[in-house]
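Every protein chain but one is kept in place in this view of the complex.
And now, subunit A:
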Amino acid sequence: MLDRLTLSMRASHVLAALLVVAALVLAVVGSAIGDTFYLRLATEALIFAGLALSVDLLLGYSGALSLGQALYFGIGAYTSALVLMKVPSFWLAMGAAAGMTFVCAIIGGLIANRVRGVYFALITFGLAQVVAKVVYNIRDLGASDGMIGIPVIDIGIGPFSVSAGNPVGFFLVVLVIIMALYAATAYLLDTPFGRVLTALKANEKRVPFLGYSVWRARMVCYLAAALIAGLSGALYPMLRGFVSPELMFFMTSGNAVISVILGGVGTLVGALYGSVFLVIIKSVIGSWTDHYLIIIGLLFMAGVLFMPKGLIGFVRPHVERMIAPRHLRETRAPEQDAPLKAEEVKP
């Protein structure tokens, strides 16, 4: 029988489909009028949406706030850049980025998962800052300038080939990859393992008494989130032709967290919408004034105050009601209840 969590996930899929339709419309219109600027901007929005997705997997499902998720985005980007300079192969770059991110995430996860809550947030923040500073000082990685001159590659997909320099073509490639990452995450969350993550968020101390290892679940979640961030990051140098240490800085991690909060924590698709929204706002307001950060800050505060569940958190219950079978239609949606705090286990 369909249950609430599966229903919420389906409502997210409806909204994700809507986003894909909007993207396809943009692709058609953009190629018809020969636009480059907006297609590249939208491609960048999608790439950062991947990073936001990884933040939401951690925060929205297992309840762990990472303030340094850009670390894995940056590792993916640098690995991809290094590979592309030697061998201009899309698949090799993606594979290497995934492998490198995975290995680094095992180390990062062993460190960060020793603690939880605020301490987890601080450790993830610290890890990213340390690695960013190290990269900033390594001459072979371009130091503070980063690496430029990454060649424009041709992406071979079966018999077809798309140039990363083609705005529509690359936009569609990125769209497919980010939506595949979304689909994989959604799949994971609708498995028994994914449900253990929601249990962790709801009441972590009860989980071991159900027979699940909290450490293992948190670790797997951390690795999956890092992979998503790393694969998204791997796309960045293909779009921009360069990488820089800023990709790992707090600004990047912070933007991803803001995207998730604006879009709706724990909705998955909200991370995508939030990221697109943030990139659009930034470029629109950025074209009026240099002080766009002030406006983004104010927007963020207004969002948190007046739409605490985010854009999708606000919209999704309505979608749920539309697609719900009768037995789930009467009762209140979980989103509308103030979550009760779990009682502490008496130690």
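The definition used in the following text is that a contact is a pair of C-beta atoms (placed from the backbone, for glycine too) under 8 Å apart; a residue touches a chain by one contact, two chains touch by 3 or more; residues count from 1.
The definition used in the following text is that contacts and distances are computed from a predicted model.
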{"item": "Chain left out of the displayed complex - its UniProt protein name, from \"RNA polymerase sigma-70 factor (ECF subfamily)\", \"ABC transporter ATP-binding protein\", \"Glycolate oxidase\" or \"Cobalt transport protein CbiQ\"", "value": "\"ABC transporter ATP-binding protein\""}
{"item": "Option from A:16, A:67 or A:199 whose C-beta touches the chain left out", "value": "A:199"}
{"item": "Sole contact to the chain not displayed, among A:137, A:163 or A:213", "value": "A:213"}
{"item": "Subunit A residues touching the omitted chain (full complex)", "value": "1, 3-6, 187-188, 190-193, 195-196, 198-199, 202-203, 205-206, 208-213, 327-328, 331, 334, 337, 339-347"}
